[in-house]
Structure formats: structure tokens, C-alpha cells
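Heads up: the structure comes next, in C-alpha cells.
Now for chain A:
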Amino acid sequence: MPFNSSTPVMWYNKTALDAAGASVSKTWDDVKVTAQKLVDNGMDCGVSFGWQSWVMVENFSAWHNMEMGTKENGFAGFYTEFSFNNEAVAARLDGIAAMTEGNLFKYGGRRGDSLPMFTSGECGMWMNSSAYYGSIKTQSEVEFGQTMLPLDTTVADAPQNSIIGGATLWVLGGHDDAEYKGTAQFLTYLSSPEVQAWWHQETGYVPITTAAYELSKAQGFYESNPGTDTAIQQLSLNKPTPNSRGLRFGNFVQVRDVINEELEAVWAGDKNATDALNAAAERGNTLLRKFERAAK
Partner candidate 1 sequence: MVSFYTRHSLHAALMGHHMLKRVHFPSSPLPYMLVAPQLAITLVFFIWPASQAMYQSLLIEDAFGLGSEFVWFENFEVLWQDQHYLDAFLRTAVFSVLVAALSMGTALILAGFAQRVVKGAMFYRTLLIWPYAVAPVLAGALWVFMFNPTLGIFPYFLEFVGVDWNHYLNGNQAMALVIMAAAWKQVAYNFLFYLAAMQSIPNSVIEAAAIDGAGPGRRFVTIILPLISPTTFFLLVINMVYAFFETFGIIHAVTQGGPGSATTILVYKVFNDGFVGLDLGGSAAQSVILMVLVVAMTVVQFRYVERKVEY
Partner candidate 2 sequence: MAEIKLTDLTKSYGSTEVLHHVEGDINDGEFIVIVGPSGCGKSTLLRMVAGLETVTSGEIRIGDRRVNELEPSARDIAMVFQNYALYPHMSVRENMAYGLKIRKLSKAEINKRVEEAAEILEIGQYLDRKPRQLSGGQRQRVAMGRAIVRDPQVFLFDEPLSNLDAKLRVQMRLEIRKLQQRLGVTSIYVTHDQVEAMTLGDRLMVLNGGYVEQFGTPIELYDRPASVFVAGFLGSPAMNFIPAIVEADGVGFARRHKTGRRTGASG
């Protein structure tokens, strides 16, 4: 059963944007302009993000309806090859790396390590999971909002849809019937509209049932907290294509580490994005081949 599912969104510091006379960015061009305005207005950095493989490679590809790997991102079977090492992704990453000049972009770690940069008012924009809502709500010293991921107008005219990340609850075989009855009751409880709506509203994870979404709407949650339905809208923006349905790759945890390593080399200025992506794809393909042998 899917449980804590989320998708990356763009968080922004309302106060800072207003003070700098900037509007909420819709495209990457806007992001750059806004970041410049924020820094000119005295902020330490314009934009940052976390979970970079997920946000900047996987979701960037889906959002612009590009393939991340062959065979429908792995859904069509084994023997896939990574194809995220394309010009569009490379150009975007190079663009971001160029923004490190003047602190328009500041890198702050692999997972959620850069969260304090946003909540303490150091960075005006932050791209990461919608599920940081709970943390931001309790920690933030600034007025914040969330909006959809920016569009790269050189790649697509309109966004496709973003993909989810998170975790799933599994029920393992080999136990007593009584235990399965209990498990079923627990899962029913977890997926009930009341519990799901509460979980969604407190954490920022997306509700896993339409009933929970409708309940949240009826409770007036989205009206009194504008932007909190951004994740849901992103996920359901269009009918998913093979490129935006999701990912299914073996050894993907290690592949993400490889992507992390290569991207960090780009941010540090040690490599250009094309070389880094090529290296990541090559190392990733080796891991895929290894997985196939093990799973045979």
C-alpha cells in the first residue's frame, strides 16, 4: 500500500520575494532573475535544493516529458540503459552551476540538509519534497509558500507531470490468518479518509485516496493554506506518459549515489555537466547489468 508519497515542489520565501520586488517564478529564466533580485536585496543565496537526483534529474526529465532510461524508464523490463545524459539535462545543470557565481545558487547537501538554509531565511527559494511542509511549518522563521516546479522553456512549452517518491507499506507472507486480519484492519484505518487527511495536512505528503483529498477540501484546508495542493496538482497535471509514469531501475539507491557524486563535482566546478552525466550514466549502466545478473 502506498503510504508516504510526495513529489518535489518549489518553496519560496514570501517576505523576501516581496521585499525584493520579485514575483513567484514559473520558469527557470524567472528563477534566475528572481535569485538575482534576492541576492541584490541582501540575501545570502537565491535558490537551493535537496535530493538532487530525484529533483533535478528524475523529476526534471518527467516534468519535461523526457526519458530517464530506455524501456519506458524500466517499466517494460530488464536490459535498460540510462538516457538522462542528454543535452537538455546537461544544459539545465550547467545553467545551475553557472548560478553558483554570486551565490544565486548554493548547494547544501544530498538529502534535506539544506532545509535550514530556507527556513532561516538564507535562501529565498528551495526545491524539495512537498513533505517538508510539516518541518517548514514548525521551523520557518519566514512567511513561506509553495508552487510548481519551474519550467525550462527551452525544453518544453508546458509541463507534463511530476513523479512521486516516498515509501510503500508491504505485507509479507507466512503468518497466521489472525495476524492478517489485524493487518487488514490497520491498513483500513491508515487509509481511512480522516486519518489520511490528517496525515496529509500535517506532513505535506499527498493523500493516497481521492476521499481524503475531498475531505481536506471540504474542511477548507486548501483555501486557508493556499499552495498546499501543489503536489497533488503536479502529479495529476496530465495523463502520465511512459516518461512521466515513474521509474523502475535496479540498484537504484546506488545509482542515485553515483548521480549525487557526479552532480557534486559539477557544483564544485570540477566537471562540466555533460561529462558528469555521461560518467553517471556509464556507472549507472554497470550497476544495472549487475542487478540483472543477480535478479535472474
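Picked so that all candidates are chains of the complex that A comes from, given by their letters.
Here is the rule we go by: contacts are C-beta pairs under 8 Å (C-beta built on N, C-alpha and C of every residue); 3 or more make two chains touch, one makes a residue touch a chain; residues count from 1.
Here the structure is a predicted model, which is why all the values come from computation and not from measurement.
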Notebook entry, point to check: Number, please: which of 1 or 2 touches chain A in the complex?
Noted result: 1
Margin query: Please output the residues of chain A touching candidate 1 within their complex, sorted ascending.
Written below: 106-111, 113-114, 116-117, 120, 122, 251, 253-254, 257, 260-262, 264-265, 267-268, 270, 283, 287, 290-291, 293-296
